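Next up is a structure, given as structure tokens.
Here the complex is missing a single protein chain, while all its other protein chains stay put.
Note that the chains take the letters A and B in the order they are written out, and that residue 1 is the start of every chain.
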Amino acid sequence: MASKMHLPDDRYFGPDPRQKEVAQRLYAQVANLPLICPHGHVDPRMFADPDYSFGSPADLLIIPDHYVFRMLYSQGVPMEALGIPRKDGGTVEKDHRKVWQTFADHFRLFRATPTGMWLTHELFSVFGVEEKLCGESAQRIYDQIAAKLATPEFRPRALFERFNIEFMSTTDAATDPLPHHQAIRKSGWKGRVVPCFRPDAVVNLDAADWRKSIQALSAVSGIEVKSYKTYLAALENRRAFFKGMGATATDHAATTAYTGELSVRQAETIFRRALAGKATAEDATLFTGHMLMEMARMSIEDGLVMQLHVGSFRNHNPLLYERFGADMGADIPTAGEFTRNLRPLLGKYGNETRLTLILFNLDESTYSRELAPLAGHYPALRLGPPWWFFDSLNGMERFRELVIETAGLANTVGFNDDTRAYPSIPARHDLSRRVDANWIAGLVVRGIVDVEDAEEMIQDTAYRLAKQAYKV
Amino acid sequence: MASKMHLPDDRYFGPDPRQKEVAQRLYAQVANLPLICPHGHVDPRMFADPDYSFGSPADLLIIPDHYVFRMLYSQGVPMEALGIPRKDGGTVEKDHRKVWQTFADHFRLFRATPTGMWLTHELFSVFGVEEKLCGESAQRIYDQIAAKLATPEFRPRALFERFNIEFMSTTDAATDPLPHHQAIRKSGWKGRVVPCFRPDAVVNLDAADWRKSIQALSAVSGIEVKSYKTYLAALENRRAFFKGMGATATDHAATTAYTGELSVRQAETIFRRALAGKATAEDATLFTGHMLMEMARMSIEDGLVMQLHVGSFRNHNPLLYERFGADMGADIPTAGEFTRNLRPLLGKYGNETRLTLILFNLDESTYSRELAPLAGHYPALRLGPPWWFFDSLNGMERFRELVIETAGLANTVGFNDDTRAYPSIPARHDLSRRVDANWIAGLVVRGIVDVEDAEEMIQDTAYRLAKQAYKV
Partner (left out) sequence: MASKMHLPDDRYFGPDPRQKEVAQRLYAQVANLPLICPHGHVDPRMFADPDYSFGSPADLLIIPDHYVFRMLYSQGVPMEALGIPRKDGGTVEKDHRKVWQTFADHFRLFRATPTGMWLTHELFSVFGVEEKLCGESAQRIYDQIAAKLATPEFRPRALFERFNIEFMSTTDAATDPLPHHQAIRKSGWKGRVVPCFRPDAVVNLDAADWRKSIQALSAVSGIEVKSYKTYLAALENRRAFFKGMGATATDHAATTAYTGELSVRQAETIFRRALAGKATAEDATLFTGHMLMEMARMSIEDGLVMQLHVGSFRNHNPLLYERFGADMGADIPTAGEFTRNLRPLLGKYGNETRLTLILFNLDESTYSRELAPLAGHYPALRLGPPWWFFDSLNGMERFRELVIETAGLANTVGFNDDTRAYPSIPARHDLSRRVDANWIAGLVVRGIVDVEDAEEMIQDTAYRLAKQAYKV
């Protein structure tokens, strides 16, 4: 018989009784606020089809979630045993009960990890599971989840309402005609799900299939992209389309934060070289750095908030990439530099109050050294919440501790769940609200802020900052 | 009606009752010790003129303090609205009541920041303000401060005595004839205010107006600087003059910690190229690195303590620099490297017990990785307190936590307030003493040190280390 699931009401608060009391009071004020989800990766198809089904428990919780399977893989569990499809169509485990059993047998690996915290919360509060997940309880819990997933209450739209989501942005390629978002709007369903303009595939010259993406850009925009000038026009066209579909933001990913302006002639030359299939690695770097500046300019013009995610070395494991493709838990952070890299962009556009540039980063050593001083000075700059590996209890505490003294809370943007694991959304927001309540309670009991300020701060972190920064 | 100002007696101590009790006992032992201010930027003119007046509350607390106005600027408040003078003489707000109102309307931005803590302490304990600063209370508080500033008790010399300052060093250009320090000495006033020799403007070949500064150096030293050799002689002459005026230290700023010795011939060649206005960027780097070594040599000879401040990218925002000049809150830290950069200097002079080299840095990742191991080995090296953005509650806690285990407390130098905001000095020392009391109390309650050791340590951090390291 498995133990009882462990999810105490006062979880994640510090142990000091006075701090905990204040934390609980602050948390209670925001625990049930609607969720603002301004950056994430949920599939909009879920909401377009009112009868969308999540499949099996393994389909929902294991197979698509690289946070989960990377940990088992790191301990020698083959990807195939977890049902991860191979690119070559090779045999993988098809029996989802077996996949689930393997997962449950290794669930101890998630002790003290954010994935463990989210899954525990999710199993309990979304699926009503009350016993601890382990090898012995695995199949009972599988049955329980599978039964729930078969009911109408577990359709995505029903959960959207149950989760109390006020606003959700997906992340979509610049060339995406957004059929699901169109279907959502036409359906009359009231859930507010909007797209986000992510042009990496047409901006990064070294992206796989860049030329194909440019062809798609021509097709979707109706502007034949045959020069740098027509390329800019097509991008502006797409931004307008996304904005018309409700988008409030764009998103850009880059290995480094390098920015730098090219002359129109230089940009044209590189662009044509790329069209001819002859762009160099240096071309790609220079062009991305230039296009970040162009995107800032367009944001000033059309009002879309600009997000920049920096620092991931994608697909670090060549064997896994070849066998399973991208997003297999093998993206590894690298050291970051912002002071010099962002200077061209901030020097030109950083004083613009019409621009909101939200920065995400995977090198915590830059928090206090570069990011907080930059955000505490430039009107255009805001800092995104701790990203990816740092979207965790300790990661959020470090962010608060390292950033706020210099940047001030107002130069941050609240929480992003940034997830494709839809049913984990309430767990993620709840963890964040608890960590912030605990942090602010710490400020109260140390005499740093009074209760009046603390109550404003928790509203900011849980709800208001995200809504304001993303122009929701 | 505004709330009561929040400044509890037990502020900044951790919430654990036992730790807090020990912290309060330790703090009580040093709370009223005299202040040693061995590095700062207070204007010596204040003390030269017995009738010096601070002007309006905005003149005192806002307009000269880039810690304050950068935060409002980051949230879209124009510099002009805060009364910051433009270089082109363009219109800025002249009504200091309006400037103050704008500041008060945004005072919430300083929640949980060191500037917020200092200002709160300062308003309360220097000016007797008892209500919280906000838009509603702004004008009443303005009146209260303005009334105090008009009284003789608020002349700088009177505050110096009230603040219980035992020693204060200003920071002065190598070419400064130090008229205010001379006036102070002649006046018979007993306050100990001494200069610090800062030769950056004549050492860094890429400093604005380097050649003008060299002319000034010739003039003030009486040694015509026409070669590297006469240049060294003039510097030695100035050091002797500063020392005669009471200086105990020099100060040097550099973007990186690069050091390296040139041959006399190389130094002469570069110096003459610079005199001819033809020095390159590489010349500047090499020459600064060489002169740091020369300054160490001179310190061994004349006994002046050598300070080195490394890591700030100055004037990052070109628009602001052009419009308002330097020191506008746009100096941003960069990643640091010390192990390789300091090796030439430490290899040659680091074993010298006659040298004290105090290092300040803006990259906290070097604390445990490089600085503590270096300071825990080389007899000449000491670590300055957390600097600038890190002179904060969390910053000081991180410094203690990251540095002391490896470097030992004896290789640090106590606290520097490093400020030009004169009335904030008691608040800054008080915050530091509280944070240290809390840190040491944590060591006591965790059984790491006994009370006997703890009582020695708090005396060290609050008073003795600064006095010893700076040869006060």
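By definition in this document, a residue touches a chain if its C-beta (ideal position, glycine included) is under 8 Å from a C-beta of that chain, and two chains touch if they have at least 3 such contacts.
The structure displayed is predicted, hence computed values, not measured ones.
Engineer: Of B:Tyr258, B:Phe287, B:Tyr378 or B:Tyr463, which one is in contact with the hidden chain?
Structural biologist: B:Tyr378
Engineer: Among B:Glu80, B:Asp206 or B:Glu337, which residue is in contact with the omitted chain in the full complex?
Structural biologist: The one listed residue touching the chain not shown is B:Glu337.
Engineer: From the listed residues B:Gln307, B:Ser365, B:Asn416 or B:Ser432, report the one that touches the chain absent from this view.
Structural biologist: B:Ser365
Engineer: Over the whole complex, note the residues of chain B touching the chain we left out.
Structural biologist: So the residues of chain B touching the missing chain come out as 16, 18-19, 337, 339-340, 343, 346-347, 350-351, 353, 365, 368-370, 372-379, 381, 401-402, 404-411, 442-443, 445-450, 452-453, 456-457.
Engineer: Which residues does chain A use to touch the chain missing from this display?
Structural biologist: Residues of chain A in touch with the missing chain: 3, 6-8, 10-16, 70-71, 73-76, 108-114, 117, 132, 313, 316-320, 329-335, 362-365, 389-390, 392-395.
Keep this in mind: only the chains that are shown with their structure count from here on.
Engineer: Round to the nearest whole Å and give the separation of the Cα centres of chain A and chain B.
Structural biologist: 40
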